[in-house]
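Attaching a single structure in C-alpha cells format; questions to follow.
Note that this complex is displayed minus one protein chain, with the remaining chains in position.
When the chains are written out, they are named A and B in that same order, and each has its own residue count from 1.
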Amino acid sequence: MTRHMKMDNADTRRRLDDMVQGAVGAPLDRPDGPLKVTGAAHYAAEQPTDALCYGVLVRAPAAKGRLLNMSTNAVMALPGVLAIVSDERMLRNPAQGTANEAPVQGVHEIAYFGQPVALVVAETFEQARHAAQALQLHIETTDEAALDPLAVEPEIPEDKQSSMGDLDAAMKNAVYRVDETYTTPSHSSAPMEPHASIAQWEGEQLTLRGSYQMLKYNRNELADSLGIEPKNVRILAPYVGGGFGSKLGIAPEAVAAALAAKKLSRPVSVAMTRPHVFETTMRRSETRQRVRLAADAQGRLTGIGHETLVSNLPGERFAEPVTQATAFMYRGENRIIGQKIARLNRTCAGSVRAPGEAVGVTIVENAMDELAEQAGIDPVELRKRNIPEEDPTRQVPFSSHKLAEALDAGARGFGWEKRNAIPKQVRDGEWMIGMGMASAFRVNMLKEAQARVRLNANGTAEIESDQTDIGTGTYAILTQIACDMLGLAPENVTVRLGDTDLPPGSGSGGSFGAASNGTAVFLACEELRLQLATAAGCAEPDLTLKDGKAIVGNRQVIIAELLPSTALEATGHIEPGDASSKVRQATYGAYFAEVAVSAITGETRVRRMTGAFAAGRILNAKTARSQCLGGMVWGIGMALTEALEFDPRYGQIANHDFAEYHIPVNADVPQIDVILLEEHDDWANPLQAKGLGELGICGAGAAITNAIYNATGVRVRDYPATLDKILPGLET
Amino acid sequence: MKTDLLINGNRRTLDADNRTSLLDALRHHLGLTGAKKGCDHGQCGACTVLINGRRINACLTLACMHDGDEITTIEGLGSAEALSPMQRAFVNHDGFQCGYCTPGQICSATAMLEEIEAGWPSHVTADMTAKPSLDEHEIGERMSGNLCRCAAYPNIVDAIRDAAWRDQE
Partner (left out) sequence: MKPFAYDRATHPSDIAFADAGAAIIAGGTNLLDLMKLEVMTPDRLFDINRMDLSSIQQTENGGLKVETLVTNSDLAADMRVRQHWPVLSRALLAGASGQLRNKATTGGNLLQRTRCHYFYDTAMPCNKREPGSGCGAMGGVNRINAVLGTSDKCIATHPSDMAVALRALGATVEVRKKSGAVQSLPLGTLYVLPGDTPERETVLEAGDLITAVCLPPPVKGRQIYRKVRDRASYAFALVSVAAVVEVVDGKIARADLAFGGLAPVPWRDGAVEELLIGNAPSTSLFDAAADQLLRTAKGHGGNDFKIPLARRTLKAVLEEATR
C-alpha cells in the first residue's frame, strides 16, 4: 500500500496535534547514540571485509596541465603493490548535489591542484601510502592556470541577473545609503570523517560502503561514472561522519575504489587523507559582494543591490547562490541582483552548509549594521521596520513569517537592551567588549521522498528508507513521528537507513531531510492507521493509539491484536508541488553575540551567543537545538578563522590540514543559548516542520563581526576577522 | 614485527609492518574501529586512546613502540548495553551529532578528568599551584585537542561536567 501526496496546498489538518503519544517534539536521546558513543557504529571504511586491500589516491601537483605518463613500472615493483589505476572514468571532482549523473571525468586533463590522477592499491595501507608517494608523474604545463578570480574575464549568465525599479535613482534619493564591497574566502566543509569507500563486486553487482548524503542520486552517479546499470549498484551508508554538503555527490574515492576492486576482483578500501578532503571535495566559493542599501529617513529600505562574483572550475554548473535570500529578506522596491562567475583552476566549488545564505545573508546583515549606525536606528528595530508584507520579488504571500518574533525573543533572551550603540565604550581590562546582532534567513524546501513502515505482529514497527543520518538526527525524528502516529514507545520502533535497497528518501541536504522523509513516514503511518481503524471497526480520526494500545470510544485493545498474523506494511510518498510557488516558504531567526577583542593583539573571543529560530514544528527539541548550535559555531569559524589560502603562483591550498585550516575548537565556543519559537507552517508539509540544519549559520558570522565593530570601531569587510585585520584599527 | 599489546584487558599479538601506526593497528588489524581517523596527523583528536591510563593520539605513534603497553580504547570503556558514565552523559546531553569524533572525545574526557584529579594545571588555570576547577573554561581548554565539526562543544562540556559530578557523588 502506498499513500502518495503532492504538496500543492496548505495541509491544515495538523494531524500530529491529534496524536497523544507525545513523542514528537520531545527531547528524545538519539537511538543511534549508544552505538556511536561506544565505537560500535561502523562508518564507511570500517565494515569488516575479508581480503580487503587498500588504495591511496595520488594528487596532481599542478593546477593545470596534462598528465603524460607516470612511473608505473617502478611503483608496481614496490612490495605489496597490486595495481595502479589511472582511468578516464575516474572523477575530476565530486558530483554536485542531486546531479544524478557522472561529473566531469578523466585523469589526463588536470584542472586544479590536488586533482586525483591515480589510485595506488596494495595489500596494506602502509604499502599503498608509500607507493602512492613514490609515483612520479610527468605533467606538461603549457597554458597558464587561472588562479585569481579578479584576473579573469568572468561569465555573466543572463539567468542570474535581475532588476526591479531603478536602484540608481533610489540610491541617489536615499536619506541613508550604504555602498560597500565585502569579500569572503573559500571554506571547506571538513567533516570529521574523511570521504571513504569500500567497493566490492560480486559478478556484475557492486556494493559500495560509502560516506554519502544522498544515496538515490549517488547510486546513479556511481553507475553512470562506471558505465553500468544503476540496478547493479548498491550503496550502504548507515552512519555518515558529517557531510555539510561535501558528501552530496559521488566523489573520486568511490569511483576509484570501484574500478580497482573490479580490476583486482578483490574488495578495495579507499579513504581520503585530510589534505585530499581539502583539495578534492567541494569548497564553498570565495565571494566578492557589492551591497547597496538605500533607505528613507525612517530607515525603510527603498532599494537593495547585491552583486556578486564567485568562481568554479570550467564545466561546473554550480555557482554559489549568494543572493538566494536577498530576494525576500527585506522590503525595497528598487533592486539589482547579479552574479558573475570566474572560471578558475581551483578545487571544485559546490554546496557547503547553507549554500547561498551562509555567505550572502551574512554580508547583507553586515551592510544592515552599517545602515543602522548611519541612521542612528537600533539594529533590531531597523530590521523590524524592513520586514516585507509579502515576498517583494515574487509578490506572493509568506507561508509564515516569524522574523519579528525571533528578533524580539532573541533580544530579550540575550539582554540586547544593555548594548551601548556607540563603539569602543565597554572595556574589561585589556578586552574591548561589543555586542552585535544579525537576522537569519534560509529558504525552505521539500523534496520527493519515500519511506516504508512495517507494523509487525508483535506490535513493533520498522521504518525503512535510503535516507541518511549525517548527524542531523534522522534516526531520532523518524522514530518520533512513527511513535506518535502509531502509538508506540520509542524502543518499539526501529529505523533502518542508508541502504539503496530501501525506498528512496530525499537524501540529506538543503535542510530538507527531516521534513521530506518525516512526511514520507507520516504518510505511511496514516495508511497504517487507516488499516488499523478498519480492523478496529472505526473511522480513522476516531482511532487513538497510545503505548501499544488502540482506543476506540471506551474500548481498548492491544494494537497487535488488530494486526494480521503477518506484518502490516505501507509506503509513504511525498512530492513537492505548487505550494512552493504559491507562497514564499522560509525559515527565520536572529543571532546575538557578545565578543571581547584584545586591545593589544586584536584577538577576538566570542563570550556568549544567543540564537532564536522559527522553523515550523520542532520534531525533537534536543537534536534541533544541537543543529542550531552547530550552525552558530560555523558562524564563529566563518567570522574569525576559516579561510582556504591558495598560493597565488601554484594554486595549491597552502593550509590543507586541521593544523592550519582553523575550524573552531572547544575553547573558541562559549555556552550558546538557543530559543526555538513555536511555529506551524501548514504550507511546508503535513508535519508543519521546516528545515533547521542550516538556519544556524545563515548570518551568524555577521552578528560576530558586527559585535567586533561595536567593540572596536573596526569594520572588517574582508572575512575572516583575524587579528591582522583588526590591528591597524586599534590604538597604539 | 611482532608486538604484544594489552588492549582493553586482552592480550593481543600484532604482526605487522613496523610502519603501522597504533591507530591503523587497531582499525585494520585488530578489528577495533572505535578509534577514528580524522586527520592521521595529531590535528583532530578523533583517534584518542589511553596508553597506560593517559590519553594520546593513536595516529602519531607506532604500534611497535608499545610492546607490553596497556591500551584502552572506546570499546574498553563500555558497551551499548552497559555505557560508562561518560558515554551515558554524552548520549543524554547530545554531546555529538555525526558521532565520528565521539569515541575520541569520550576517551579524552575520561582521561582529562583524571588529569584534573591529579591537579594538572592548564593554559587557563589562573593559579598554577592551586587545584584546578571544573568550570567550562577549564573543560573547554583541556578538550580543545578534540575537534568536532558538528560543533557539539557546548553539549560536550555539559556532558563532561555531568559525568564528573556524578563521579564525585
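Here, a contact is a pair of C-beta atoms (placed from the backbone, for glycine too) under 8 Å apart; a residue touches a chain by one contact, two chains touch by 3 or more.
Just so it is clear, the model here is predicted, and its values are computed rather than measured.
Chemist: Considering the complete complex, identify which of B:Leu30, B:Cys64, B:Ile106 or B:Ala152 is in touch with the unshown chain.
Modeler: B:Cys64
Chemist: Considering the complete complex, identify which of A:Asn312, A:Thr362 or A:Thr641 is in touch with the unshown chain.
Modeler: Checking the options A:Asn312, A:Thr362 or A:Thr641, the one contacting the hidden chain is A:Thr641.
Chemist: In terms of residues, what is the contact footprint of the unshown chain on chain A?
Modeler: 59, 61, 79, 113, 126, 129-130, 133, 430, 600-603, 605, 640-641, 645-650, 652, 654-657, 659-660, 662, 664-668, 722-724, 727-728, 732
Chemist: So that we can see where the missing chain sits, which residues of chain B does it touch?
Modeler: Contact residues on chain B toward the absent chain are 1, 17-19, 21, 40-42, 45, 48, 54-57, 60-62, 64-65, 108, 111-112, 115, 118-123, 125, 128-129, 140-146.
The rule is simple: only the chains that are shown with their structure count from here on.
Chemist: Of all residues in chain B, which touch chain A in the complex?
Modeler: 16-17, 19-20, 24, 27-28, 31-41, 43-44, 46, 73-75, 77-81, 83, 87, 90-92, 94, 96-103, 106, 124, 136-137, 139-141, 143-157
Chemist: Can you name the residues of chain A that touch chain B in the complex?
Modeler: Those residues of chain A that touch chain B are 29-30, 32-43, 45-46, 48, 54, 124-127, 130, 189-194, 239-244, 271, 273-274, 470-473, 622-623, 625-627, 629-630, 632-634, 657-659, 663-667, 669-672.
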